[in-house]
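First the structure, in the form of structure tokens, and then the observations on it.
Omission of a single protein chain aside, the complex is shown with its protein chains in their original locations.
For clarity, chains are labelled A and B in written order, and residue numbers in each chain start from 1.
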Amino acid sequence: MQTYTEKIRQAAKRLLSEKRVDAVIGFRKGTVVFMNEPFLAKIPEQADQLVWDGNCGINLANYLPKMTGNIAIAAKGCDSRSIVIHLLENQIKREQLYILGIPCSGMIDKRRIQDGMNGREILKAEDTGQNVRIYGSDFEQTLERADFLQENCVICTHKNPVIYDELLGEPVEENQIDRYEDIRRIESMLPEEKRLYFNDLIKPCIRCYACRNACPACFCPTCFVDESKPQWVGKTIDPTDTFTFHFLRAFHLAGRCTDCGACERACPVGIKVRLFTKKLEKEVKELYGYEAGVLQDQQPPLDTYRPEDPEPFLG
Amino acid sequence: MSDIYIAKSNFRGVIERLMGRYRVYAPVKNGSSHDFAPLEDPSEADLGFRNSRLSPKGIFHPQAERMFDCTLARDDPQAGILKEAQKSFPPQVVLGIRPCDAKAFRLDDANFDTDSIKDPWWVRRREVTTLIGLACDSPCSTCFCTSMGGGPYDTEGLDVLLLDAGDGYAAQVLTERGKNTLEVTSGWSSVPSAVSALTLEKKTAAEQRIGHAFDPASLAQMEMIELFKSPIWEDVQFACINCGACTFLCPTCWCFDIQDEVCADKGERLRLWDSCMFPLFTLHGSGHNPRSLKTQRVRQRFMHKLKYYLDKYHSGPACVGCGRCVQACPVNIDIRQVGRQMVSSGCSCPA
Partner (left out) sequence: MSDWEPKIIAFLCNWCSYGAADLAGVSRFQYPANIRIIRVPCSGRINPKFILASLRHGADGVWVSGCHPGDCHYIEGNLYARRKFALLKSQLEYTGIVEPGRLHFSWISSAEGTKFAETARHVVDSVKQVGPAQHFIKMQAQVA
């Protein structure tokens, strides 16, 4: 993955010096282990700060809506699908974008690694592409990279960008995976079990909205939680209000969520919010044969209808 | 005030006695992190933690609380008249709080407990709470309390400071309140001299392990308006996604929103955490928003923490270096980095 860093830097330098774009959205090295900071390079000299490794889990398409000027953006598979959603929803124009496509082998889940550390702090980490080497003050360990990927990356079926102006690497093999095993397990629970399961899931929520703000598909000028005439959901951590927030946010992402995992990555208290969105992704796929952001000319599912649409809700 | 000592094998008894008289908050394991929670059993307390994920500010300033309520029943003569919500303030102990968080409460007092304004709920809770701190022996790489005027063995804001001495705890009893609280416990003896030497060694080691972030004193000397207009903010603000993670986890962030909620024939006025990162934070009733742009909000947060507070109270920044924001920020905006950029923005020397 180190080579991606070099390729992005070269491409950015070229695009900025040729003035093909006004800015390049990428990542620069973070100050904390397993983190990189989204970075906007505006002059060729800044291109040397760009990096790409397994800590680039945040979805950069989040920064696109309503940006002006010409922008290059580094996009892995899920990010590129979010860009397609933005194009379909008129949040940015295709002519403005120069997409640096990055076939992705998955992002590292720092929480999963830290969970196994039993309180010991990791001070440095190296992602070699095959494994992850971690260093603490008095220990050193080599981990199998594939064992510590973000949950959404483990079941990813769109690792290669679906839209790009330049592909920065060889396409990687896509997997045929059952994405919905955990959803089906929950579906088979009794109603009371389901209710308790989800109540437990969102119990730690402090309503910081990191999930919503990290999500590229959440860009409403006024989010429904901020509506006050009428107020649909209170802003406290009352469990019913918190549930309403997560439920309705997931519903607003039906057919738009590309399962990039930025929401789970952003959550400061580690809530698995994708359990809300994946159910709708499954339904949209099974009922309407639609996958978010894969085809650039396919209308979003809730924006259209077919005469033969199923009606499982009757009765 | 004296120093006392107890073997760790007897410490459970201390917690039990405290629980008999107080509601005891202590770090409780929650998955792979810890949070301060009221204990139901002494064994839940885990003093081997580093620091809690959420700051303990929720003990004094809950995420949401009821301030006033009223009835809205039409025929009730008291309808619509807000009355202070009935609640109790039982005596409580926060056990194991770190020096950074205890110092943070002193900084928060500057807002909630002044000569002219006293927030009744904050003040009452502070009055009934004893803070028994635990000195830090394994600071995280994200800690920078020493740069912010604090330290891993600092006593500011604490009633008692426990020092981990291997087989036991040495306790520095710092205030009258701390002394009175510990009187319900037993099993203490005087501090063995070996323990005193050991804890001094550990204090030095801990202080040395904490990295230097930047020097807030330099910021005190800089012109506020020059910092405000600095071009560094364009660079700092890009990554920010304007969530509230940093503000909600920060022990010195106190901003709140007040909302009225109505259900059937009851109305109530609630206070809940708000964040200067949210666009709605400064939205006026007229529709004007002085901080409608992300740059303005990001700049405001760091200026408030590291410059305005410094200028106003002349006692250090509104940051205790706990590092929670550094760990929690989804896009790795690092206040230590921003502080350094602020300091060097005024520097005209080469390199």
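As a working rule, a residue touches a chain if its C-beta (ideal position, glycine included) is under 8 Å from a C-beta of that chain, and two chains touch if they have at least 3 such contacts.
Keep in mind that this is a model prediction, so the values were computed, not measured.
Peer 1: Tell me which residue among A:135, A:198 or A:219 touches the hidden chain in the full complex.
Peer 2: Selected residue, touching the omitted chain: A:198.
Peer 1: Taking the full complex into account, find the residue in A:77, A:216 or A:234 that is in contact with the omitted chain.
Peer 2: Residue touching the chain left out of view: A:234.
Peer 1: With the missing chain put back, one of A:171, A:289 or A:310 would touch it. Which one?
Peer 2: Checking the options A:171, A:289 or A:310, the one contacting the hidden chain is A:310.
Peer 1: For review purposes, identify every residue of chain B that touches the missing chain, sorted by number.
Peer 2: On the side of chain B, residues 62-66, 87, 261, 263-264, 266, 268, 270, 272 touch the unshown chain.
Peer 1: Could I get the residues of chain A that touch the absent chain, sorted low to high?
Peer 2: Residue positions of chain A that touch the missing chain: 183, 186-187, 189, 191-198, 224, 232, 234, 236-241, 243-244, 247-248, 250-251, 254, 276, 279-280, 283-284, 287-288, 301-302, 304-305, 307, 309-314.
Just so it is clear, only the chains that are shown with their structure count from here on.
Peer 1: So in the complex, which bits of chain B are touching chain A?
Peer 2: Residue list for chain B touching chain A: 30-33, 48-50, 53-54, 63-64, 138, 140-142, 238-239, 241-245, 247-249, 257, 259, 261, 270, 272-273, 275, 278, 280, 326-328, 330-334, 336-337.
Peer 1: Which residues of chain A touch chain B in their complex?
Peer 2: Residues 30-33, 35-40, 58, 62-63, 111, 114-115, 119, 121, 123, 204, 206-210, 212-214, 226, 231, 234-238, 262, 265-266, 268-270.
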